[in-house]
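Just one protein chain is left out here, and the rest sit where they should.
Chain IDs A, B and C follow the sequence of writing; residue 1 opens each chain.
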Amino acid sequence: MAIVLGPNRYGKAETRLVRVVRDGESHRLADLNVSVALAGDLAATHLTGDNSGVLPTDTMKNTVYAFAKKHGVGEPEEFGLRLARHFVTSRAQVHSARVSIESHGWDRLGPHSFQRQGSHTRTATVTVTAEAEQVVSGITGLVLLNSTASEFHGFPRDDYTTLTGTTDRILATAVDARWRHALPAGDWATSYAGAVEALTGAFVDTYSYSLQQTLYAMGSRVLSARPEVAEIRLVLPNKHHYLVDLSPFGLANDNEVFIAGDRPYGLIEGTVTRDDAPAASAEWYL
Amino acid sequence: MAIVLGPNRYGKAETRLVRVVRDGESHRLADLNVSVALAGDLAATHLTGDNSGVLPTDTMKNTVYAFAKKHGVGEPEEFGLRLARHFVTSRAQVHSARVSIESHGWDRLGPHSFQRQGSHTRTATVTVTAEAEQVVSGITGLVLLNSTASEFHGFPRDDYTTLTGTTDRILATAVDARWRHALPAGDWATSYAGAVEALTGAFVDTYSYSLQQTLYAMGSRVLSARPEVAEIRLVLPNKHHYLVDLSPFGLANDNEVFIAGDRPYGLIEGTVTRDDAPAASAEWYL
Amino acid sequence: MAIVLGPNRYGKAETRLVRVVRDGESHRLADLNVSVALAGDLAATHLTGDNSGVLPTDTMKNTVYAFAKKHGVGEPEEFGLRLARHFVTSRAQVHSARVSIESHGWDRLGPHSFQRQGSHTRTATVTVTAEAEQVVSGITGLVLLNSTASEFHGFPRDDYTTLTGTTDRILATAVDARWRHALPAGDWATSYAGAVEALTGAFVDTYSYSLQQTLYAMGSRVLSARPEVAEIRLVLPNKHHYLVDLSPFGLANDNEVFIAGDRPYGLIEGTVTRDDAPAASAEWYL
Partner (left out) sequence: MAIVLGPNRYGKAETRLVRVVRDGESHRLADLNVSVALAGDLAATHLTGDNSGVLPTDTMKNTVYAFAKKHGVGEPEEFGLRLARHFVTSRAQVHSARVSIESHGWDRLGPHSFQRQGSHTRTATVTVTAEAEQVVSGITGLVLLNSTASEFHGFPRDDYTTLTGTTDRILATAVDARWRHALPAGDWATSYAGAVEALTGAFVDTYSYSLQQTLYAMGSRVLSARPEVAEIRLVLPNKHHYLVDLSPFGLANDNEVFIAGDRPYGLIEGTVTRDDAPAASAEWYL
């Protein structure tokens, strides 16, 4: 038996970039958090501290800023592809580059004035090797709530089941979704807007008997609406709202007064895919 | 010398309430985080553990939920006043009640469907005694940015000064503001909307030579626009955006590429008031 | 009626400093988060953007680092006093300087190796004017729990009270304490260690009928043990542990299985003081 090095990668995480475009009367703004991870021929530094193949993570940070100036940022998927391709093509030891981007939205208040949205974050994760390029778009922190049109009953019971079914409950979640594109090219802005509209629309439209049903409806709506998306992963916490028992105070509570719980919460995770989806070239969700 | 009990209070913090109003075709939603603190004749429990004057904090929580049903929530100032008055008038030992509320906004997606805003939080802090009622409204987490129209120079220098002045920088902050009303009554919704519009408008309109100048402009705009506001406290972090030196890469950087810094940050705090403002009846900002 | 500038201050918050002392075989480490706030003659910058009296916050940051080299750090109270005195004495416009420090502890693993403690944070807040120097020491995030020896009953009941009294409960809190020293000089390390020992010891030793009683015992123990402390403020969340009802599963629960709740929580705040304590020269707790 010998001890050996297994899978590994390294990079610079959370490089915070704000890029202002000042080419017209109105400024435009990109506000990104960029993480780079490289894999390849990295045994020497692990085994002996020989860094001759270790491009500094500081250089990755510099590259993010320099590319933002030279090429602009554009859509996060586009910026990620440009960066990832650069690392793989410019350095022989780098076999794989993954660039993960969080993009924060801002609303315009004036020609050079903005208000941060805060309601959710757009994400893009690009993985490039010599053989394949994979683009995954996503959204995180999108909190949605239906105050009715949600039931949950008909479930099995065991010795530890005390829950009673309900035909009217609040259904609330914080959408965390990643969708894998079939091709590493496209109209990223339109695709993203369409996917988010599909997610939100399906949440609103679905009369729900379980959060799983809503999850599947959201995923399949995205695949129906966006032919460029090969598959989608959804992670949906069931943000429980507990009906308050007001009977000690002589009050009825017809689904009007709720405790918003923190922990524990349900957690529903699922992939919706096409039966002819091309295989993923890299892990694309966790 | 004797050891004695000084100022004290107690209560239930962060009672999470979601109130659904279902009286029409479209539901309405209030999403509050309510904290109650009572002061008064509380020496016995501190000194001997005699709890005969200690209304349980669990009861305060119950009262929040019961009042949400009986009276509805309405504006957070209104709900806070109703709760605070209840505790002071119903219990002789309670000399002062402070109710602090965070109100989370939701955008409508459908008759019973909502998306959480996340861009900022509305606050209200009500303090009631037998003699006085004080209402303080506020906002927290409102992130604003001007990508130009901000200078900073003309400052004094000492042995530890290395900063060079600038005639063009990003000015960004996360507004944390509290404003004290002259009277414990009013059209809270209109007042709040007007105050936020004034804050935002002044930030956008001010060509700024210092964040202090912007702070004063924001505060005085609120007082000008809202006669019901006696004074306003603003706490404005200067969220530094550092210009990246791209010269090693042969690139200019004409205020286009910035590092968004986390720590340290400037912190500017100031009150803007009326010279005839009535005195505050309780501490109203920290 | 005129709109005027009220109380204000500004400074640099959260300057992160790690100071290594390398003068012996074993290195020593100070890990601080330093915030500086200055007040004084600052009307011009607010009203007109004239910065001739505004020492840059960047200079405050530089001063923190330069002083850490020139003078060393020592105890946080000492470092805070040195910084605060510097700003007040070196600049005529500065009438008051407040330096707030968080100090993170590290355990030694070797001559130059350390493990961060994480169990709590030591704090010091120093406020200096031409007339007075005030030193406040403190601790935050110290989580303590008694698994018995805590009762709560004998409380009044109103229409919204459903709580039943208990003669055996978990009592848990996260201690947030600030204590004001009578003089701006002392053996800060010994004083801090003694105060923390008193706080912890009183929590352990007190058979508690209310968290208020425990609070007062903790505060008075500190004053008894440390004559240099004039008064102490304690903010103690009551971190509720709810007994799980296991009867549906045919199981008893004799105070063995608990839900650790997040929100809401009780919040008990109180000052313990000496009847001859000198007056505070600046606000010292919030």
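Basically, a contact is a pair of C-beta atoms (placed from the backbone, for glycine too) under 8 Å apart; a residue touches a chain by one contact, two chains touch by 3 or more.
The structure displayed is predicted, hence computed values, not measured ones.
J.: Among the chains present in the display, which ones are touched by the chain that isn't there?
T.: Computed over the complete complex, the missing chain touches A, B, C.
J.: May I ask which residue of A:Ser26, A:Thr167, A:Thr190 or A:Ser224 touches the chain that does not appear here?
T.: Residue touching the chain left out of view: A:Ser224.
J.: Which residues does subunit A use to touch the chain missing from this display?
T.: Subunit A touches the missing chain through residues 1-16, 33, 35, 37, 42, 45-59, 61-63, 66, 90-91, 152-158, 160-163, 208-210, 212-213, 215-216, 219-220, 223-224, 231, 233, 237-238, 263-276, 286.
J.: Kindly note down the residues of subunit B that lie in touch with the hidden chain.
T.: Subunit B touches the missing chain through residues 159-160, 162, 248-249, 262-263.
J.: What is the set of subunit C residues that contact the non-displayed chain in the whole complex?
T.: 16-22, 27, 29, 31, 62, 65-66, 68-70, 106, 109-110, 112-120, 141-149, 170, 200, 203-204, 241, 244, 246, 248-249, 251-262
Please note the rule applied: only the chains that are shown with their structure count from here on.
J.: Enter the angle, 0 to 180° in steps of 5, of the rotation superposing CA atoms of subunit B on those of subunit C.
T.: Best-fit rotation on C-alpha atoms: 180 degrees.
J.: Check the residue numbers that subunit A and subunit B use where they touch, and answer same if over half are used by both copies, otherwise different.
T.: same
J.: What is the distance, in whole Å, between the centres of subunit B and subunit C, each centre taken as the mean of its C-alpha atoms?
T.: Comparing mean C-alpha positions, subunit C is 22 Å from subunit B.
J.: Distance between subunit A and subunit B based on Cα centroids, please, to the nearest Å.
T.: So the centroids are 31 Å from each other.
J.: Any chance you could list the residues of subunit B touching two or more other chains?
T.: Only 16, 62, 66 qualify.
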